[in-house]
Every structure is written in structure tokens, then in C-alpha cells.
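What you see is the complex with one protein chain gone and the rest in place.
Chain lettering (A and B) follows the sequence in which the chains are written, and residue indices restart at 1 in each chain.
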Amino acid sequence: MAEQFAIEMKGITKTFGSVVANNKVELNLKKGEILALLGENGSGKTTLMNMLSGIYQPDQGEIRVDGKPVTIASPEDAKALGIGMVHQHFKLVEVFSAADNIWMGKEKAGFLLKKDRYAQIQAMAAKFGFELDPSKKVYNMAVSEKQTLEIIKVLYYGAKVIILDEPTAVLTVQEIEKLFQVLRKMREDGHSIIIITHKLNEVLELSDRVAILRKGEYIGTVETKDTNEQELTEFMVGRKVDLNIERPVVEKTRPLLEIRDLTIRNDEGAVAIDHVNFYIRGGEILGVAGIAGCGQKELCEAIAGLRPIEGGQMIHKGDNIVGLSPKAILDKGIAMSFIPEDRLGMGLAPSMSITDNMLLKNYADSKGIFVDRDLGRADAQHVIENLGVVTPSTETPVRRLSGGNVQKVLLGREIKAGPNVIVTAYPVRGLDINSSYAIYHILNEQKKSGVGILFVGEDLDVMMALCDKIMVLCHGRMMGVVHAHKVTKEELGLMMTGSLDLSHRYEDKPAGFAKDTNFVQTDEEVEP
Amino acid sequence: MEMDKMGVVTTFLHNIVVYNIPLLYGTTGEIIVEKSGSLNLGVEGIMAVGAIFGYIVGCYANSLGVGILTSFVAGALCGLLFAMLTVSLQANQNITGLTLTTFGLGVYFFVGNGVKAVNWPAMADYVNIKNGFADIALPGLSQIPLLGRGLFSHNILVYLGVVIALGMWWYLNRTQTGLRLRAVGENPAAADSVGINVKRYQYLHICLGCGIMGIGGYYMALNMSGSFNSSCWINGYGWIAVALVIFANWNPALAIVGTFVFGFFNTLRVSGSSLALAFPEGLGWLSSVPTQLYQALPFLITAVVLVISSIRKKKDGGQPASLGLNYFREER
Partner (left out) sequence: MSIHVVKRDSLSFGKKVLIYLGAVAAALILGGLLLLAMGVDPVAYYSRMFTMGMIGNKIAYKAAENYLKIFVPLVVTSVALSLAFKMRFWNIGGEGQFILGAVAAATVAFQLGPILPQPVTLLLMCLAGMLCAGLYGVMVAALKVKFGTSETLLTLMLNYVALYFITFLGETQAAWNFYLDEESVRPIFANFSKIVSFPSIPIGKFGLNVCVIFAVLIGILIYVYLKYTKQGYEIAVVGDSPGTAHYAGMKVNRIILRTVFLSACLIGLAAAFKVGTVGILSTTVTDDVGWTGIIVAWLAQLNTIAIFVISALIGVLQYGSTAAAATFAQVDSSFADMLQGAILFLVLAADFLIRFRVVFAKKGGLTNGNG
């Protein structure tokens, strides 16, 4: 007898305009398994899953649930078929309580809202093994709480098939472990699970089988126990790539940028960066690790002069840059490229051309009242040629470019100005492996030419390979600066969650500013 | 003399209610529309359409009930037009609303001048409508001295307006459909993802809200003892209703209070002088206040409320988070 699948997708094709997001993709999900859907960014994973959850509809192809062909025209249909999806960007009503976020989708809830819905939701959450404060408003919740709420929500609606889109992206190492326990328990209870990810270690740790997509094409499905990282990477990127990121050894200069006792408040007025000390030398890459929202953004903004500081000093080549305008700081040679979650919100004007975007920081330098577009066009041409940006012309709006090209344009503009310090946050966010390597290469070239780089990242493996030193932040406090090639991932994880604090390792001495040698192991690490 | 003064106060209270209930209809209707996430600036036009068709069909049938029903349907049809354009065809809500006002007033004058040309009789000539619109004293309550006749002896549409407002408050806050409607206005993508049919909710509630506005328009027609003349019956009430929605913090129950407050100024404009006459020592100064100040006050107050509430930045204010934004499921 043929095996009964929970979900079968046959020959699914989906296009957006001229872009083929999915081309004749096949996918089978067995009952009671965890299937990892693996692929680089832009390989069509989320698009494919959105067709299961009713957000998109396939242009071609067939979907079967429990062997029966179905049409999923809306999330309503998906819900009725027992398919639930936890989206990467949570779909929660901020002003509602946890209970109401679940209750609003309940079928046959009765016309009246009754107070006992809170107790009902809480009891149900407990049954699945979750703790939940049903009357807590979503806007008061932490990210992991929101994710838990999303999972409880799909379980409550009776989903048998649960899809999670990059659920670990926003979690700490410890929270990820907890999530995996939850998923394993759900598998035991008979749920079938699809987890979208591009992190190989997670795939190997959690899944039963792995389905791989590459550039919208279906590559194949393998049993997790029969494969390994190397093979999966090959499937994913199509050719063998060197997993090692280059870390050139460069003669370090004296500190270019020194941060002393810096304190910054965030938009809500809470302390975002709490008495932090560190420095960046020329010719080194200093990584900044930390879970999302622990002060990285505020730190970058303060250095770039975009955010007033509460206290402390920022010394650039001997000059205090506190209180200078963004423009003045830029003129001193401190460049910043910050890639926000939506990629385009900061640093680029998406509807404007590459030329216009090149002019963003120096349009005011030309004489007269008019913008010098010839200059911008020349710069655009330069960046396109040197960094290999794929675009029809210099006048193409940036929003039409693919993610990797957008980020090249952004970084290219920053480097074009010939900075001596580069602050870069999430430069490979959302990029596929090839584009990421191109970006790493660009950064290393800058490092070799003596530029000091502050690299705010999210992937610990990358940071451990690329950076010279890593500074770890936890809720705005510096937990220590460690040598990237010495530290273990677990240590970083513990520091990120505040369980390990190396900054006060020697209680008799003040933490000082960024004497990294103070707290890394012992003798041989002492800097010259 | 004492009795006379009380009479003035009672009449004053009575007038606050009688002349301003259309605001309550307009506001309640607009709250329902806005709670679904749509900012509809067409209230003035919709009320006008409700007024003219309620007036004509109601008179033709010689029935107040038919008039009310017609004005509701006419308003709801305007809502349907708005919903088709903004919900299905993704048109800009500000532009569509403003156009609806132009269009609605155009229809109002076009039809109105048409019936005026054939000497349509005044509404008061229709016995059933006249009787139907007569005041009904609430037993007990209307006997309260000073306040009773002012507040508790009114025509049926006053009571209906209050009942609708309270009913809508209950519906929004105490029913699951209301919860779902609020979810649609706050975050349509979230509502969609849990299987709420966003479009259906928006269509239904835009039509419902606009229908309620239509009744408000019909009330204006009735209260002007309705024969058509060249000035508009609605006379800016639709815009005051848009303001009142903000003043009431998107809460239909508070809209009743807000209507009374705005109505108070409106009534001072008309009968402030009689108050000044009755109480020359305490309120004599009223007669020297320019009437235009009373007309501007609702807008001034709302402007101040807007500014203050934006300064306070409350996270769970009444304004729906997705107000004015169209929802397109496949947005990437």
C-alpha cells in the first residue's frame, strides 16, 4: 500500500511578474514527521509555504491533503483543512490580549464574548504544555512569547500540519532549544511539521527528512540520518562552496575609534546601551553579537550621530565626536551601513534610481542649488562595475534589484567615500550564500587597506569565522570582548543571554575599556 | 417668572437632543466603518443621499418606517460603492471619500431640485409621517423636573439613535463578530491568517455604517419639516460627525456623550440669546459671543483632542491601527 501523505504538492508553479518564484516544485509531507524545507534566501521556500496557508495561489499545480486534491483559496480554507502556519512576521493584533488573538479565529465560539474564554484558552495552552498569561496584551510581550502565542494559536485551531517560517531567527540559543523540544513533542502527538530554515545545524538536529529548493526549483528530498552538512550545502547552492570564510591577518594600527563609558537611551527612554567600553583598531573587524534588540541599533545610530547619547565619550583619532552632526561624522570618515529587517528602510530610497541613491550622502557637496547627477551616475557606474551589481542601467530604481545587488549598492556607496571606520549592521541579512561571500570579501578588502570595521551580525558561525574579536551585548550591557577564533558558540550563547559575564572576571580590577586580554583565557593571549 | 426660566432650560435641553441626534447617527455609522479599517470622508454626501431618498420614498409611501428603511438602503448603497472601490479595487480611501461627498451632494441637489420643480408637498402634509415623528414621553423619566421633558420626551428616531449607538458598543465589545471586526481594522493580515474573511467583514460593516449615516440624513430632512429648498439639509453635519468620531475615541457609547457636548454648542448658537434673556445676570454675556465660535468649537475641540492624544501616545487608544490603509493579501 502506498504511503499516506499528509500533504502532497505536485508541479507547483508560481510567478510574480517576470520572476519565477517556484517552478514545478514537488513536496511530500509524511504524517508525524518533521520535514525541514531548506534553501537559500530567495529560493522560494516561503512562497511555497504561503500557497499551503492560502496567502498565495499557485499558477499551476495540484495540492493534495490526506490524498485528496484540494483548492486552498484563502487562509480560511487552509484552516479548515487543518493547516496552520507560524509566519516569520507574526500575525498578531497588538492591542488584543493573548486570549483574544486566539479567540478571534475560533469557529463556533458562540455569538457572545464571555469572560470564561480566558480560562478556556489557558487550560488549552496548559494541555499542550505551554504557559500563557491569557490576558496579557501582545504589545507587552517579548518576541519569544509572541512566537509561543502563534504556535498555541495554530494548535488551538486544530492544525494537524504546522508550518514554521524561520522560527529561530529571533530566538536565543536557549530559546531555540526549548522550541525544538516543543516541536518534538508535537511530533509525538501526531502532528506533521514543516520547518523553513537555512541553518544546517538546525536541520540536522531536528528534522526527519529534508527537502531542498534552489532558485525556485525542487532539488530533492533526503533522509536526515543519511546526509551531512557538506552534502546539504551542495544541494542548496549547487556546487561545493568553501565553508571557511577568509580571515586575513593584517597589521593592526592603533585604535581608530574608542568608545568610553557610553550610555544611550532608546526611543522609549529605557537604557539601550549601558556604560559600554570598547575600541576598534585599523585593520580589524570587531563583531558585535547579541540577541535582536539588545542595543545594537542604538549603538550604530549613536556612532553615526543619529541618536543623542546619555553619557560617555566617543573618540575618533583623538577627537571627541559626541554631539557632532551626522554629516560632520561622515566627513571624518566614519561610514555606516545598516540593513534593517525590511532591507530598504534605512540607507536606500527604494523608488529612486541607483544614481540618486549614490548621491544620498554627498548631494549637498556640489555647488549651487542643483543636484549634480553626472557625479552620481559616474559613482553608480563605478560601483556596478567593481562590485558586479546586476542591473539594466544606472537609472533603475533600487527596488527592482534583487537583495544581493541592493546590499552591494549600499555597501559600495559607503566604501566609495573612502572611510577609515565602517559600521555595518546585518550586511548579509537575507542574502544567499554566494552574495554573502561577496560581501565578506568586500569587508576583508577594506580591512586589508587598514579600515576599522564594526560588524553587527546575527549568525554566530559567520562572526566566529570572519571577525577578529567579538563583543557580546546583553540588554545593553557588555558581557565581554573575546577572540573570535578562541571562543566557543556555547560561550557566546551564554554571554548573549547574560548567563556568563566576562567583563567583571577580575573583580579587583575595573573592567576598563575593551582590554580584551583581560578576560580571555590566560597568558598567551596578551596583546603586544 | 421662575417657571419661565425653567421652561427655557428645558427647551434648551430638548433642542440639544432634537437638533443634534443626526450627529449621533453619523458618528455611530462612521465608527463602524472606521473600525473595519476604512477612513470614509464621504459622510456628508452619504447623509445627503439618505436624506433625499428617505424623504421622497417616505412621502410617497406616506410611512415613516418606509422612509427610514429607504434612507438606510440608500446610505448602504453608497457604502457598497465605497467598499467596491476601496476594498475590491484598492482605491485610495481619502480620494474615494471626498469624491463620494461631491457625488452625494450632486445627487442630492439634482434629485432635490427635480422634485422641487414638480411642487412636491412638504413632509408635514403627510399625516403618518407627522404622527410618527411626534414626541413620545417616556413614562416616569419624563416626569423628572427640569430634565424630564428636555431629555426623555422625544420622537422615535431619537430613541432609535441611542439604541443603535449602545447596540453598536455592545456589538463591538461583547460579541465575537465585534472582536473579529476590530481585528480586521487593527491588523487585517492577522485577521486573514486566522480565517476571518476580511473582505466580507469590510463590505458588511462599511454598508452597515453607511446605512446608519443614511438614517441620520433622513432625520435631518424630517427635522427641517422637510420641504426641499436650495440650501443643503445636511449643512456640514457629516463633517462634524467625522470630528466626533475622534472626540469619542472610536467608542459608540462615548459618541452619545460627544453628541451632547457638540450639540450643546450648536444649541447655544441658536438659542444662546434666549438663555441670556432668561438669566441676564449669570448668562447675559452669552448674547455677545459670536455664533460662528459655536460652529467652530466642535472642530477646535477635536483638533485639541487630536493633539493631546498624540502627545500622550497611548498604545491602546481607540483608533484602529490600520485605519486608512487598504489590505492586499499578496503584498510582498
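In the analysis below, a residue touches a chain if its C-beta (ideal position, glycine included) is under 8 Å from a C-beta of that chain, and two chains touch if they have at least 3 such contacts.
Remember, it's a predicted structure, so these values are computed and weren't measured experimentally.
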Quick one: say which of B:65, B:106, B:167 or B:282 touches the chain that got left out.
B:106
Touch assignment to the omitted chain, from B:27, B:96 or B:177, lands on B:96
Absent-chain interface as seen on subunit B, which is shown
39, 41, 81, 84-85, 89-92, 94-96, 98-110, 113-114, 236, 239, 242-243, 246, 290-293, 295-296, 299-300, 302-303, 306-307, 310-311, 313, 324, 328, 330-332
Could you please point out the subunit A residues that touch the chain left off the display?
10-13, 16-18, 24, 57-62, 69, 71, 73, 304-306, 325-327, 330, 336, 338, 340, 344-352, 356, 359-361, 363-364, 369-371
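The criterion applied here is as follows: only the chains that are shown with their structure count from here on.
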Mean-CA-position distance for subunit B and subunit A (Å)
48
Contact set on subunit A toward subunit B in their complex
16, 53, 55-56, 74-76, 78-80, 85, 87, 91-96, 100-101, 103-107, 109-113, 137, 139, 153, 157
Seen from subunit B, its contact residues with subunit A in the complex are 173-180, 182-183, 186-187, 189-197, 315-316, 321, 329-330, 332
